[in-house]
Structure formats: structure tokens, C-alpha cells
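The complex appears here without one of its protein chains, the remainder shown in place.
Right after this comes subunit A.
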């Protein structure tokens, strides 16, 4: 019995190999085989969680298995390249994160957002300003006064690697206050959890990562949130003022995650995928999952998502150039 199934599978495989080409042209029956979803960050992180919940809902929408593959390392370059260089047939999609707007400025890759077809933006988390609960700074204004009065580099901040997204978030804020980019020394860390832990241990003074990432420590009374880098207060942290309210700064930044495919998707495939992604976004499962995890909801369809990605590309590029983080 087992042998027979094997033979059948082998025959099916052979048939796909032989007749595969014409089948790929007639896309009307898309999808007819498993879809691969590439996540450019490690298993266990926030992007991985979003990728996996999406995969499990898309699987029901599309009726074929959607397999999550973590392609990690190289500050996200490896995974993003794997998505962009895949065949644009709708059988490889991935989660593209805000790092795509940073890595090419750093000179790590030639890859930009233009190498992708964006299907939707499905999440965004605004940056924040957090200090340890035993810190002297009670408000963002206290902190800003200290930043201005202390000698250059006296205050230390952490939360991502050198030139990582939260580093840029802090730099953007400093530049918006007409402060030099090296007014605060950046201490590179492996992600915001490590940065927050280090801050509570007394290693650094502030962490500008998303409030959601500090949620458990905020609830445990170890971390004090001072501000949110968003236009409106966050639903989960109604008591935390926006940066505008707190110190009058116009700077905002949110890290987003998009579902994207390699550039050049056939129109009918793109329409079908985008529809499925929108349904998945609106599913009760996804909404509940994101609310429980404390991740911010953000919907943008293909065109709007591309616009947001393009405008962030420009503003992040400006900050990186001013801070001397962009490659020559």
C-alpha cells in the first residue's frame, strides 16, 4: 500500500516536471501546490509570530499548505534577498519588514522596496521612550532636559544593533530637537528584550523601542514608559502621552510588517493573494491574536502599503545620512 502511494506520488512529480511549464502559464487554478512563506527573522520573534499566524489563516483561505521558512541572519539581508530573488509565481511570499528601507542605505545590499510586490501592510508598532522604574526621569520632558544639559554622550541608550531601527528612532527624535546625533551614546544590543533587561540592570539609561516590547516589564513595575512616537496615544497604553504631547516634537516612527512577494507577480495571482491576505487580516483569529500579543493593528492595501514603504525609505535615508550611518 505504502509502495503504491509512493509510486503515485512519483508519477505526480514526474507529471509536474513534464507538464509543469504550461501549468504555470495557466494561472487560473492557482494555487495548486504548497506556498512557501519566508520570514527573514528568527523563530520566536515578533515577525515570526506574525508570519506563522498569517500562514495558518492563509492556508484555510487558499486551500493549500502555507509553510513558514525562517531565513535568518545578516541583519535581515539573507531572508529579504531570498524573497526578492524567488520566482514571482505566487508560490513564494514573505514578511518584509522596515529593515528593507535601511539595509540598502547602509550599503549592505542593492535590494530596495522596489524589488517587491507588496500585498498588504498588516501590523505597525510605534516606537516609545522607556526608562527604568528606579530612574530619576519621571516624564519625557525631564529626560529631554537631561539629554540637553548633560555632556555629549553621557546618557546611554540601547534596544537594537548599531544603526538598527530603534537607534534610528532615537536619532530622528534627537535631530527633531536640533540636537547632534551623538548627544546620546548608542549601546548595540541583540534586540529590544536584551536592551530592556540591560536597562533594568542599570546598564543604560533609556530604551526607545516599542512599548509593546516592554509590556511585561511595564506591568511588572520595572519599566516606566514616558512617551509613544505616534500621532495618537496607543490603545493598550492610554496613559502614555505621545511625543508631541509630552515635549512637542513632531517625530513619529512605527515599525511595520508587510506581506510581500517578489516583483512581477501575474495580475490574477496578485489579486487572488491580496484578497486572501485582506480576508486573513480581518479574520477574528488574527485580530484576537494581535490584540492578545499587544501588537499594533495597521491595514494598508497594495498601493497604500507601497506608498508608506516608499516614504519611510526616504525619511530613514535622511536620518541615516545626517547621522553618518549611511554608506558613501
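The rule is short, and it goes like this: contacts are C-beta pairs under 8 Å (C-beta built on N, C-alpha and C of every residue); 3 or more make two chains touch, one makes a residue touch a chain; residues count from 1.
One rule holds for everything that comes next: contacts and distances are computed from a predicted model.
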{"item": "Name per UniProt, for the chain absent here [options: \"NADH-quinone oxidoreductase subunit N\", \"histidine kinase\", \"TctA family transporter\" or \"Thiosulfate oxidation carrier complex protein SoxZ\"]", "value": "\"TctA family transporter\""}
{"item": "Residue of A:153, A:180 or A:324 touching the missing chain in the full complex", "value": "A:153"}
{"item": "Contact partner of the left-out chain, one of A:35, A:170 or A:187", "value": "A:187"}
{"item": "Where the missing chain touches subunit A, by residue", "value": "42-46, 48-49, 52-53, 55-56, 68-75, 77-78, 81-82, 106, 108-109, 153, 156, 158, 161-164, 185-190, 193-194, 196-198, 200-204, 215-217, 219-222, 285, 289, 292-294"}
